[in-house]
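Mind having a look at this structure? Questions to follow.
For this depiction, one protein chain was excluded, whereas all remaining protein chains were kept in their positions.
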Amino acid sequence: MAHEYIPIFIFLAVAGAFPIVTLIAAKLVRPESPFKEKLLPYECGIDPVSDARGRYTVRFYIVAILFVLFDVETVFLFPWAVRFRQLGMFGLAEMVVFLALLIVGYIWVWKKGALEWI
Amino acid sequence: MNGGFSEFFNRNDYFLITPAVLLALFGCGILLIDFLHDTRQKFMNALTALVGLSFVAYQLIRIQNQMDAVQMPELAGLNNSLLVDHFAIFFMLVCVAATFISVLISVRYMEIEHENHGEYYALMLFSLLGMYFMITGMDLVTLFIGLETMALSGYVLAGFLRGDKRSNEGAMKYFLLGAFSSGLLAFGFSLLYGISGSTNLQTIAQALGQRSSGDPLASLALLTTVTGLLFKVAAVPFHQWAPDAYEGAPTSITGFLSTGPKAAAFAFLMRILLVGLAPMRDSGWKPMLIAVAIVTMTVGNLAAVTQNNTKRLFAYSSISHVGYILLGLVAGNETGLKGIAVYILVYAFMNLGAFTVLVALRHGNVIGDEIEDLSGLFFRNPGAAVMMLIFLLSLAGIPPMAGFLGKYFIFLSLIETGHTGLAAFAVLYVAVSLYYYMRMTVMMFMREPVEREPLTLSPGIRIALGLTLAGTVIIGLYPEPIIQLATSAILR
Partner (left out) sequence: MIPISNYLFLSTALMTIGVLGVLTRRNMVIILMSVELILNAVNINLVAFSHYWGTVHGQTFAIFIIADAAAEVAVGLGLLIALFRNKEVVNADQIELLKW
């Protein structure tokens, strides 16, 4: 079965060689004359004042985690969609209960103000 | 053979999941109605929770009556993924009682901490919902989901005091080790599924019975599953999360975590070990449990001797109680299993009673978790001090308090099955535990109080003290009904 993996090995070899070749070629071709001021991180032309890692608001996290939770809810909707006809009314009732629980959660998040300023 | 999957729920299924439906309904209701209350009406959330818990208890008793009416030892539901028998009803009622008392003591405590949100009570109800499926589950999926529901609610509750660093830290440690152990447990479950091709515990037991005892896959499954289970009950050497989580969490939640989830985790452990892994008892988990029980009692008791923080001391005392309960599983006969049921019921009452007194100490700047905060309690509120003495004596296992009953049955079962060495060991540690319980008593009765003002108790705390005291004293003096209840609750 090893011959089925040959395209993958070729791909790996090209992917590995590509950055190595380009970086070495660039290093051989470019002029090199570093001095201290040139190597500082760029901060609008002035001397760097603080650490490069800035702070960012926690609202990004909240949006991301709400997305993950409702996405997993969608994952549970897929099997129902596949077997919609066989599950009939019972399946509909079950999924309505499931969605109702998640809607309660959504209303709670909304009222708590976690969706503000987005 | 596709496993006999029946398309829809029948009436029996609806009947069996009614407690869970009620809990979900009341929990979601609390979440939504919380927005209609203003700050002074927040205690209505607790009231709603108590009403919901009463409905759930009533429904559980209805299920038990139905079981007795049709003369069946158990009722299976949801295509054999739930199994409600007397064992399950007993443990579930213990958990409901633990949650009830925890809600009672939480109201004033959370008001003082200014974190009196509705989701606190909703989370406790959701935790109880998880416990229901842990206790009645007969299928690996149901058991795991129940465990995770209970655990996730527990993590959030432990970290509920958002501004308190110790609460954050305790919850984080609880979460990391809890998530890790859930992963290990899930790995063990996946191996059990791989051995048998089905997720039902009874089918797994059959498949394990047909394997030879040295089978590598079965041994790995046993090892990972039992490790995951022992994490959940905080047995040594998997107890690291318990002292930190108990110390950091709000005191009412520490009371809840040390009784409700512990009882549910024990029911979960017994269900898996006695039904699913039954064929691997003598060569598999029994020697492991003997070693774990010995180490647990040792570490629990010896570490508690050095503690100055009452919540941490109670965490180590909980760990030592876990050691005694595991001995009941080691014995494994009827007396042992009966003893475990009695022990857990009594332990829930006396531990919650002790925590109620600790919660009552909270006012102003005093949190009530240093041993010095107990000093002179007798002069500030003699009733509370005497009740605390009763709870501490019960925890140590002194007759005629209820705590003696649980220890009596477990030690009796050890002697009946020939483990007299273990029994002697355990009695030795009971003597050690007397030291740290009496240390608190000395603080209460024989030291001058730091604050002179008398201690007032809120109505919720009074009711909780009454319930737990009644449980401890009445069961101690008149144990017959409880013994009969526990005998019927033995897992077969």
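Should a chain be cited, it is by its letter among A and B, assigned in written order, with residues numbered from 1 in that chain.
Keep this in mind: a residue touches a chain if its C-beta (ideal position, glycine included) is under 8 Å from a C-beta of that chain, and two chains touch if they have at least 3 such contacts.
Owing to the predicted nature of the structure, the values given are computational and were not obtained by experimental measurement.
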{"item": "Which residue of B:Leu47, B:Met67 or B:Ala186 touches the chain not shown here", "value": "B:Ala186"}
{"item": "Residue touching the undisplayed chain, where the options are B:Pro19, B:Gly52, B:Gly77 or B:Gly248", "value": "B:Gly248"}
{"item": "Of B:Phe175, B:Phe268 or B:Phe445, the residue in touch with the unshown chain", "value": "B:Phe175"}
{"item": "Contacting the left-out chain in the complete assembly, out of A:Ala26, A:Leu39 or A:Val58", "value": "A:Val58"}
{"item": "For chain A, the residues touching the chain missing from this view", "value": "58, 61, 65, 68-69, 71-72, 75-76, 79"}
{"item": "Where the missing chain touches chain B, by residue", "value": "2-3, 140-141, 144-145, 148, 152, 155-156, 159, 162-163, 165-166, 168-173, 175-176, 179-180, 182-184, 186-187, 189-191, 193-194, 197-199, 243-244, 247-248, 306"}
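Keep this in mind: only the chains that are shown with their structure count from here on.
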{"item": "Chain A to chain B touching residues, read off their complex", "value": "90, 101, 104-105, 107-108, 111"}
{"item": "Residues on chain B engaged by chain A in the complex (per definition of touch)", "value": "7-9, 24, 28, 31-32, 35, 119"}
